[in-house]
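With one protein chain held back, the other chains of the complex are shown just where they sit.
What follows is subunit A.
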Amino acid sequence: MSASVVTRADRDAFVARARSRATRRVARSVGSATLVIGGIFWSIFLVVTVAVPLIVRQAGGVMGGGVMTGAEYAAPWFGLSLGMIALASLVVPHVAAGGTRRSLFVGGLVAALVAGVAYGAVYGLLLLVERGVFGALGWEWAQLGSGLTGGPWAVVSAAAGAIAVAVYMLVGMAAQAAYRTFGVWQGTLLLLPGLALLVLVDHATRSGAFADAFGGLGLGPDDLPAALGLLQALVALALAAGWLWWQLRILRLRPTR
């Protein structure tokens, strides 16, 4: 951009660079924080996954099920918390630094997808580790992970976990944005659509707390073909992304004094 004359081409090139810079920065900020904190989360699970069976064995006991079942429930909620914290921390500095809500959305979406894939991959890997540990100890290992049938179970579980974490993270960001835009009462009310998305993805992947809670209500078969379940989970992911975008595109930052 020159000081004298700004052409339409200058302007358009400037806009493209600004968008790219802002989006990449959000993805990096949210993604790196999520991966670093997630690294700690999964490291603890790795230690526990190996150590607990060995301790139980040392005491002469036998485990009826693995500890990775805890990760299946905890990881998505961990993602939801991180989504809320990340948006709360970033939204005002981002807009103040010249970023748009769109770059915040795209960057947040990319970070959620990256975090989901990373969490899902580690989750699938740790399921295999736990099965190996149980096998080495001569114990029977009850298959955990997604209740989806067909396909390699570890990969399906990893994919289901990845989508679930991404959805939870996006819903967490949307909840934070809703509180900012609408205040305490309406923001709380707007948790309900987000909650519906969490139920949807849990139900689609046949995993997580809501799958357990709604499993007995006869809302669908206990097991579901993997392709169909993952497709439904992807629909939930798209809806969560749309929900976040709707919340961000109307976000107004009121004067605070």
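Here is the rule we use: a residue touches a chain if its C-beta (ideal position, glycine included) is under 8 Å from a C-beta of that chain, and two chains touch if they have at least 3 such contacts; residues count from 1.
By definition in this document, contacts and distances are computed from a predicted model.
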In UniProt, the chain not displayed here, chosen among "Spore germination protein", "MaoC family dehydratase", "ABC-2 type transport system ATP-binding protein" or "Chemotaxis signal transduction protein", goes by "ABC-2 type transport system ATP-binding protein"
What does the interface between subunit A and the hidden chain look like in terms of residue numbers?
1-6, 8, 11, 14-15, 17-19, 21-22, 25, 29, 89-90, 92-103, 179-180, 182-185, 249, 252-257
